[in-house]
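Before any comments, here is the structure.
Missing here is one protein chain; the remaining ones are kept as they sit in the complex.
By letter and in written order, the chains are A, B and C; residue numbering begins at 1 in each of them.
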Amino acid sequence: MKRQIPLVLVLIFGLFMVIQYFIPHESSEWIYEYLLDWITIIGVFALVLGIWSLFKVNYDKISQRKPDRGYSLVLLISLFATMFFGFFAKVDGSWGLHFSTADGLQSYMYRHAYEYIIRPIQSTIFSLLAFFIASAAYRAFRARNVLASLLLAAALIVMLRFNPYLGPLGDYISEAANWLLNVPNLAAKRAIVIGIGLGMVATALKVILGIERSYMGKG
Amino acid sequence: MTIFEKMMAIDRRWVFLLLAVVVVGTYAISFQIPIRINSEVRTIYEFVDKLKPGEIVYLGIDYDPSNQAELHPMAYAVMEHCFRKNLRIIFCTLSQYGPGMVDAAIKDITDSLKLDKTYNGIDYKGRELVNGIDYVFLGYKPYYALQILAMGQNFRLPFPIDYYGQPLDSRPMMQGVVNYKQVAVVIDLSGGNITDAWISYGQGRFNFPLALGTTGVMAADYYPYLNSGQVLGLMGGLLGAAQYEKLADNPGPAVDGMRIQVFAHLVIIAFIVLGNIGYFTAKRRRAKEGK
Amino acid sequence: MKPLLITVSLLSLMTAASFAQSDPPVEQPMATDSTMVASTPSITPPAPVSSLEAKDSPDDHGHSITLSWEPSADDGAGAATVTSYVIYHSTSPEGPFDSVGSAISGATTFTHSSAKESDAAGFLADYVDRYYRIDAVTADQTIRTPSSVVGPVQSSGQWYNDGRTPVAVAVAFFGLLSLFFLKRAKAGADLYVRPLGGIEAVDEAIGRATEMGKPILYVLGLGTASDISTIASFTILGRVAKRVAEYQTHLIVPCYDPIVMAVAQETVKAAYMDAGRPDDYKEDMVYFLTNSQFGYVGAVNGIMLRQLPATNVYMGKFYAESLLLAETGALAGSIQISGTDEVAQIPFFVVACDYTLIGEELYAASAYLGREPLLLGSLKAQDYAKAAVIICALLGALALNIAAASNATWGLTFKEFFKVTN
Partner (left out) sequence: MDFETFLWTTFGAFCTLAIFSFLYKDNPFYKFAEHLMVGTATGYFSVLLWHNSLYPNLFAKLADGNWYMLWLNSSAPWYLIPGLLGLLMWTRFSKQYSWMSRWPMALYIGISAGLAIPLEMSNRVNKQLYAMMSDISWGNFFGSGLFDPISGLSQVIILVGAIAALAYFFFSKAHTGAFGGLAKFGIWILMIGFGASFGYTVMARISLFIERVQFLNRSWIQVAFDSSNTNHHSGYIIAFLVVAMAILAYIVREIVAHLKKSENIS
């Protein structure tokens, strides 16, 4: 029971979705949209599990007096404060928690938490890539063998494509760079994409047929 | 540890530091770098440069703020160039989020034109730009393809009044200006499908000189039109904008951006080269010792 | 959530189309203005469109009629007089006709449809007789020529999408191929697979972690449980966790998505049971971090530098964070094995990791690690499918070029057979 029912569910719903793709009729579309809603709703319910997990890991750190517990406290306070402000709003002249209207999204603290905490940190972490792309290039682009040399040469040519200090050579490099991007790069991507497509279909097929079931757990 | 082995194993924090210093340094200190001019940008510049004072340029600001970083420098460079040459501009935007941006740009260029400037060795006196005489701003209308076609009949069909609420006929500059026939060149700056509409519905139907400015990623797709002569010139991304700024001797944000990019790339390339020199020398030494 | 995206964008397109219907495309010029008349060249009425046809739109859910016509003779000639076509609709041949949209000059088709059942205003009922007329309109909106009326025509939904037949053929072909090889594998046929660098590294890396007494970090990426690459990653996690349990090393699995967390918990628990060490499984091995992309990266980077895992495994869906994670991992001195199906991120993993499973190799990994004949059988099916793709591509290119050389069109006909429409 515990293992059979889930596998049967996977099979039935999987097969239905495959067939649905070929039926344009309204009724099939209606079920399709309804099922996608299911997925979304299950996902949001699961978020409670996620937040519980986050809370527990950090609460344990605090209660067991682990060395970095101060930061866990920062995390928990900011988590619950942001959630509180997301629901706390002034509606019809009185302050309160509002779950059924989206007024909380407009509240001062909630908006500022995004604008002045999430956004700067997010773009700064993203911008660390400027440095990491440099260090990765320095570390890995060594002409150790043919493959590494090809990788290195292609990257160097493309990186030099707008360098103004190369004189007439520059024109050739920028043309070569365009060629690399439009020809070998395209061929490589095409092959990878086809391979991925077949791999995906094979994996999905194995899941539906119950051959691949390690995600389902035991007992 | 020999010097070559050290070259192979530089602490990555030195890479970070040098990159940060170079980027911040080139950002803070303004200096000139050579910019290689591509012929497709030069043709646009020279076309505009040869126009006689009083001729009309149609400037389509058909992008939204998300492409501002790449395309705004082009718009500013072209505006400055045209107005200094005493050309007149018809501004128009076929992008929903364009109008506010164009209005702000016109205000900026009005301020900038009050100053005396010297470009390519020629002194230009500062002057006051007058709405309706030096430029008109038609505003925004949805369904760009339809508007491009309609303007081929008469600018007054889609835009009986301009952005500022003035009837087009009351604008001195628009006297006798009916459609593209009275316009010397159409310059379209866009980050999307509007470019295609200008080529097929605009240039294809009405056969006016068309110059394009696109984002860097898009540029490669429009070279065929350059070869077929449908498009007289093409500016691609920040690099294209920098080339126009350079040609007009008016270095601005695009040249600044390219300066930072060029040197940041050079830092990365230098480290790659350093690593490889170290690698090969160490390898050769090991091979020798092995013997 | 790609299908969702497609649905949403389709819906918004349809909504845009229904807006187009309510809004006259070009405003009326002020014809009374005297200067205006002086500067506008007079426009003669254009020729009407010809061969107007109206049909039920094919391969759809109904509520849609497709019109097609031959453009007006005055469309595109010189400074064309026709700038647009306005489509009129009525449920009776006598009218009254309402404008339902417009098409740009040069267009020869138009689809009259309703966005959604719920959109009552634009709702186009099925099985109702409809009549259409098209006006060829000049830039001056008042000068236009109507076509003759066509109809009646009815809309209806179809039960099979003809345009997707190539996909049906491909899925059926691949499905049968898979079943065939699964059967052969079950029967005990010996199936060879070539060695794969990244896979052999997994075992080595777990051994190394055990020796060093350091944990193994397994990152499932930014996918949700609806991404196939994440599902593939679960199965790899299962194999890795089993070895980890056997070696009695510590495993860390921080998650981005709560469902992924729940599934990963089940997977790891089952792996520990398989390895005969159910008591070694701890709830805090698999935990949830945050559902914000860069928050997740920041936190995982922190884990790498603080807990110094011996090995980092990245399998699943990765976006810009691929290099952020892999470089930090390299800084921490961990051995790194990665695999993703996100094409744009593969180069960064290749550069920064010790071993990378490129694209399809990610999907093959669980079969490799499991070494179960059934799973290997499906690898064989994948290979045959690739061979079929290569053969079709070559045949197609050959047909096109030979046909083009002899000025025949059968090359194109052959190619069109593979085209997926709609």
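Throughout what follows, a contact is a pair of C-beta atoms (placed from the backbone, for glycine too) under 8 Å apart; a residue touches a chain by one contact, two chains touch by 3 or more.
This structure is a prediction, so every number in the text was calculated from the model and none was measured.
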item: Neighbouring shown chains of the undisplayed chain, as defined at the top; value: A, B, C
item: Residue among C:61, C:112, C:130 or C:164 touching the omitted chain; value: C:164
item: Residues belonging to subunit A that touch the chain removed from view; value: 2, 5-7, 9-18, 20-22, 34-52, 54, 68, 71-72, 74-83, 86-87, 99-100, 102, 104-105, 110, 112-131, 133, 137, 146-148, 150-159, 161, 177, 179-198, 200-201, 203-205, 207-208, 215-217, 219
item: Residue numbers in subunit B that touch the chain omitted from display; value: 13, 16, 20, 23-24, 27, 69, 257, 260-261, 264-265, 268
item: Residues in subunit C touching the chain absent from view; value: 2-3, 164, 166-168, 170-171, 174, 191-194, 196, 225-228, 231, 259, 262-263, 265-266, 289-292, 294-296, 298-299, 301-302, 305-306, 344, 346-348, 350-351, 358-361, 364, 379-380, 382-383, 385-387, 389-390, 392-394, 396-397, 399-401, 404-405, 411, 415, 418-420
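We adopt the following convention: only the chains that are shown with their structure count from here on.
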item: Pairwise touch network: line, ring, star, complete, or other; value: complete
item: Contact-richer chain pair (by C-beta pairs counted) among A-C and B-C; value: A-C
item: Whole-Å separation of chain centres (CA-atom averages), subunit B against subunit C; value: 33
item: For subunit A paired with subunit C, centre-to-centre distance based on mean C-alpha positions, whole Å; value: 16
item: For subunit B, residues contacting two or more additional chains; value: 12
item: Of all residues in subunit C, the ones touching two or more other chains; value: none
item: Interfacial residue positions of subunit A with respect to subunit C in the complex; value: 18, 21-26, 28-29, 33, 36, 39, 42-43, 46-51, 53-54, 56-57, 60, 68, 118, 121-122, 125-126, 128-129, 132-133, 135-137, 139-141, 151, 189, 192-196, 198-207, 211-212, 214-219
item: Residue numbers on subunit B that touch subunit C, as the complex places them; value: 12, 142-143, 145-147, 149-150, 152-154, 156-158, 160, 167, 169, 176, 178, 200-201, 205-206
item: Contact footprint of subunit A on subunit C as seen in their complex; value: 3-4, 7, 59-63, 117, 157-161, 164, 167-168, 171, 174-175, 178, 182, 224, 226, 228-229, 231-232, 234-235, 238-239, 255, 257-259, 261-263, 266-267, 269-271, 273-274, 284, 287-295, 297-298, 306, 320, 323-324, 326-328, 330, 341, 343, 346, 348, 350-352, 358-360, 362-364, 366, 374-375, 378-379, 381-382, 385-386, 389, 422
